[in-house]
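Accompanying notes for the structure given below.
All protein chains of the complex are present and in place, except for one that has been dropped.
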Amino acid sequence: MYHHVKKLMYTVNVGEPDVKFGNMLLEQFGGANGELAAAMQYSIQGFNCEDAERKDLLLDIGTEELSHLEIVGALIRMHLKPMKTDREAAEADPLVSIAGGGGVALFNSVGDPWTADYLKITGDLAVDLRSNIAAEARAKIVYERLINFTQDVGTKEALQFLMTREITHMRAFTAALESMEKPAFSIGTIAPTPGLVDEFFNDSTGTDDELGNENAGEIVKYAGLHLVESELFKGEGLNVKPYKPVPGSEETSPIDSQPVGPRPVSKVTREKKRAS
Amino acid sequence: MYHHVKKLMYTVNVGEPDVKFGNMLLEQFGGANGELAAAMQYSIQGFNCEDAERKDLLLDIGTEELSHLEIVGALIRMHLKPMKTDREAAEADPLVSIAGGGGVALFNSVGDPWTADYLKITGDLAVDLRSNIAAEARAKIVYERLINFTQDVGTKEALQFLMTREITHMRAFTAALESMEKPAFSIGTIAPTPGLVDEFFNDSTGTDDELGNENAGEIVKYAGLHLVESELFKGEGLNVKPYKPVPGSEETSPIDSQPVGPRPVSKVTREKKRAS
Amino acid sequence: MYHHVKKLMYTVNVGEPDVKFGNMLLEQFGGANGELAAAMQYSIQGFNCEDAERKDLLLDIGTEELSHLEIVGALIRMHLKPMKTDREAAEADPLVSIAGGGGVALFNSVGDPWTADYLKITGDLAVDLRSNIAAEARAKIVYERLINFTQDVGTKEALQFLMTREITHMRAFTAALESMEKPAFSIGTIAPTPGLVDEFFNDSTGTDDELGNENAGEIVKYAGLHLVESELFKGEGLNVKPYKPVPGSEETSPIDSQPVGPRPVSKVTREKKRAS
Amino acid sequence: MYHHVKKLMYTVNVGEPDVKFGNMLLEQFGGANGELAAAMQYSIQGFNCEDAERKDLLLDIGTEELSHLEIVGALIRMHLKPMKTDREAAEADPLVSIAGGGGVALFNSVGDPWTADYLKITGDLAVDLRSNIAAEARAKIVYERLINFTQDVGTKEALQFLMTREITHMRAFTAALESMEKPAFSIGTIAPTPGLVDEFFNDSTGTDDELGNENAGEIVKYAGLHLVESELFKGEGLNVKPYKPVPGSEETSPIDSQPVGPRPVSKVTREKKRAS
Amino acid sequence: MYHHVKKLMYTVNVGEPDVKFGNMLLEQFGGANGELAAAMQYSIQGFNCEDAERKDLLLDIGTEELSHLEIVGALIRMHLKPMKTDREAAEADPLVSIAGGGGVALFNSVGDPWTADYLKITGDLAVDLRSNIAAEARAKIVYERLINFTQDVGTKEALQFLMTREITHMRAFTAALESMEKPAFSIGTIAPTPGLVDEFFNDSTGTDDELGNENAGEIVKYAGLHLVESELFKGEGLNVKPYKPVPGSEETSPIDSQPVGPRPVSKVTREKKRAS
Partner (left out) sequence: MYHHVKKLMYTVNVGEPDVKFGNMLLEQFGGANGELAAAMQYSIQGFNCEDAERKDLLLDIGTEELSHLEIVGALIRMHLKPMKTDREAAEADPLVSIAGGGGVALFNSVGDPWTADYLKITGDLAVDLRSNIAAEARAKIVYERLINFTQDVGTKEALQFLMTREITHMRAFTAALESMEKPAFSIGTIAPTPGLVDEFFNDSTGTDDELGNENAGEIVKYAGLHLVESELFKGEGLNVKPYKPVPGSEETSPIDSQPVGPRPVSKVTREKKRAS
């Protein structure tokens, strides 16, 4: 159940309205990495979550993002105000001025309607938390760019407030993931094929200046992988020997989501596999 | 420049076609977390990347995902074949059978057209790598679910191959991020507001059984944050004292993307910060 | 600022899960006339609203719709549960089962992603209230159809609760519109062309049984309009004599939105016009 | 069956082309509340309608909107003409100039493709007519804004013509609804829960200046509703006692659509219920 | 100006309603290659067309497609009727039954909303006619598939009528293109680079059985092109010597659209080029 408090979480002050900047700000209202996207992604993950602690966390943060949506909306409205009466200002975003009467609506800076395709909701908690960490990183960089493109002090400060909260949330989601105690690359309950999982396929050729003559080799080593060359150049190619999936072979934790699909093999089988 | 090799990266074998499963497989062809999404996200990030090593990595993986798209396409076609002549089979996906003649096209399992809104491309390398790690985790869990919903051995094995590669790529992207040596929560070049960044806002009330009487407190502590209660219940609320953004205050690395916006404060200021 | 209460506004009970019905219910979660659409339409109109009473009303109702979203989500999750482990159940909505792990997400019953194109937000209060009245009527009829297609008592009762609230809101929006005291067909501040506004254009011919030999004449009269026949059949056609728009000529009220565009002619001109 | 007359319903004259205004006009060609949206909404409702009078009305108005689409198209083309040869003009809408050769196509002012998601078609006549009344109100206000943003007399007059017709249609749809003689808030055939339907939930707190210290109370009273306070603040909350839906309990009329779902209880049962 | 005749262009008869087939038929109502797509593509090209003969042709055919839309709509409604009262029938398309009340709306067979992205309108007459020829071919094959998947005689005959008209229109568009007397591969007014235009790039390797050991060589010869091998295998690669575009160098005809962009070089230059 939701409740609304008739007060913005952060009071916004704008000096001189800047319609083109107001238009840019729409990225954080109705854009792909904006506040509604964050609010919906976390809240709906929260609706689906069966772990009480993480459910609470997801809904708390999801709700705070709704409050952010309201702040960004207030900020944008102040910047867009001239669109109501001034034809030249109106040209900065004809959709806002002609169809929307100069107010905010769920569009991004180029008028694309907000879509649920922006969201990443898989119903697997450990996966969703990774999507949230990435989402917070994206929201942070977008706020930073907006800060860099305005000179208005009040606007800068409001954006700094919102930007800071993304880092807070990124830390909370990271803690939520790490405290699940699933190993770093353990997703779901079926382990990847041994051997094959360590092969990095070198899927390119050439040392042209323009594209760089260095290559991914150092990172590949850092990742504990080894390079495999393409059959196209007489390389051995990836190991394509068929391998049957082993349900229950992947490391999991009590908090982990149940895998989708028929129940995996019995716990005994799984324990045995682990023991081996 | 791209080149095509007239051979699948993994040879697919299907026993009995299963049109409804073929339809489910479309999630990994034209779906939000499918192979085209992966191919495009990494390849286009690669086009934009100015660090030679990571550019190579992004393009290598992006290209391998194109090869995966071809494998998934072959697998789906085998499962969808009965749609060409059998009315009942055709009902499993009328878009595929009536509009597409029983072949594959860029739609997901419910016929939504593939859209670039699925992609997360911000042009900030450290952010994009996080989006890729999350993307690989999502792709992995989707393959696992598909494995769990088919009994066909050849199909299971092909999906195991593809699923394994996602974990390989997840490791490679993680290495690419960690080797940038940016601190864990350092995004871009403007640091979050001190103090405020450590506050977790408790944006909910109640201990109803249904929604769980435990709360996010433990995770909040784990994250090094402290709880702040809402003004709604006489809490202190978040620290909303205005704070001016400080360009160049965030930890960065030589590989880090240049921030978008006018050049931040001089290197000296930034070095000093680092020295302190 | 928003706050979340860890309790559903209405406690849902489901007897036997019915995955196909759970799928139908998605219309009210992520569908065109569903709860998120209602929540967003009213809340964002509320953000834009400059009349304190109606702003409060819009935000109160918008917030209640968020609570409804949570109820519908809980109801759907109960019905979709078998999708997690049962292949046949999973076929009822492959997007939900394969991509979403059997949980809810912002899609409708056929998997279309929720889009802001569902919303009607013009920034003109009297217009937006009409859009809301129509939106509530649509939501009501959709709930009614859902009620008619399930036999589960707990589900029926939950839907009855939600359906009832739509009528309450419809009454509230109607009162909000009528209390503005703008005449019935007075929109904005420019009056329609006299004479022309009373002409109903008879844009069809024929008395075929199939399409009905009765016509719209009675309704036209009821509306105070008169029929004009097409030039195609030697009718006089509509009155196309050019007529210059007269800003400020339309009836308005103190609560009415300011018209978008340069300020209309002075009140005096307007009063004079009215007097004439 | 449709027929085309090689003559615009209203002859358009444009003085000086104004590409940025031409771009704004696209809202009424391929926009959410534009002429195609109107034409399709009414015509397709007409296809579905089983009441001969209202079917005729819907198709007559739907067909006139097609004629309006043609007028708006002609007007836009005159304004966009400079895009064909002038680079600076082309910048006003690169989609129109580069992809469309300077002609019209089904996009709005920011290049969003027209989508059927703009339409509101429920197949319930009394509901659809409400959607149409709201649609006409929206179209009217959009025309008014366009009139306010151009100085070209010929353009103003053409828009005045089109704007006037929306009011005519709004009156016709209102008459079509009222002449059905269904009570004001009677939708479909299942009545809302008595008691609960009269409760307005006060879902907000606070008297912040910025958001207004007045509240919706007066309107709530005007609507015949009474305020219910939230449990969050020791209020009684909404009446959530389960109530079974009663098919056939709502007021209807001979013209009313049949409810979707299995036939409601017999007329006798219904009469008895009414008598009680 | 449009006019509606209250009679279907073709009277439809349906024996036994078949809801799943009715759902398939939606491809031709609100689908990518359906009747609305055809109507809009041709009509809007007609609005833009400045050649009187082809404008008339485009509008005549566009208008006939509107009449087809009405026929397909009538056919679908007959097949979908059981959705109104029968739960099992309703499952065949929950969007149609729950949101649409069992009537038609602008969605395809899997519920995707019709979008203007289906249309191909470039504003270049010779190009648009090619798009129309292809569009008619697509519509034809879709009708054929529908015919093959129904046993109902009345439905088959109605679809045969509609399918036949596509071939008629395909012939008309072909004649409209050929009578422009532009050479076969002459598009616009800038000629392609001589030499390079004759090179077919062999962008693949391998003779795997699965993908076929034959290659495109015969067709390449048939097309008057010659094969160029990739640099990747020591081939010469495509001729990438820079070549400056020569405006006005391409063959044109009096009916041809003016090129978009600044006027090309004088007619004299062009005549000289032709003479040479």
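First chain written, first letter: the chains are A, B, C, D and E, and each begins at residue 1.
Methods note: a contact is a pair of C-beta atoms (placed from the backbone, for glycine too) under 8 Å apart; a residue touches a chain by one contact, two chains touch by 3 or more.
Everything numeric in this text was worked out from a predicted model, so none of it was measured.
Among D:Glu53, D:Asp112, D:Glu166 or D:Asp198, only D:Asp112 touches the chain that is left out of the view. Hidden from this view is one chain, which touches chain A at 20, 23-24, 27, 31-33, 108-112, 141-142, 145-146, 149, 203-208, 210-212, 230, 232.
In the full complex, chain E makes contact with the omitted chain through residues 3, 5, 7, 9-11, 32-33, 52-57, 59-61, 63-64, 67, 115, 117-118, 120, 122, 124, 126-127, 130-131, 133-134, 137-138, 140-142, 144-145, 147-149, 153-154, 156-157, 159-161, 163-168, 170-172, 174-176, 178-179, 184-185, 187-190, 192-193, 196-204, 211-220, 222-225, 231-232, 237-238, 240, 242-245, 247, 259-262, 264. Along chain D, the points of touch with the absent chain fall at residues 1-8, 11, 87, 90-91, 93-95, 97-99, 101, 107, 110-113.
Keep in mind that, in the parts below, only the chains that are shown with their structure count from here on.
Counting steps between touching chains, the shortest path from chain A to chain D takes 1. Between D-E and C-E, more contacting C-beta pairs join the chains of D-E.
Distance between chain C and chain E, defined via averaged C-alpha coordinates, is recorded as 35 Å.
Computed centre separation for the pair chain C/chain D is 8 angstrom, with centres defined by C-alpha atoms.
Multi-chain contact residues of chain B (touching two or more other chains) are listed as 3, 5, 7, 11, 32-33, 110-112, 141-142, 145, 149, 203-205, 211-212, 232.
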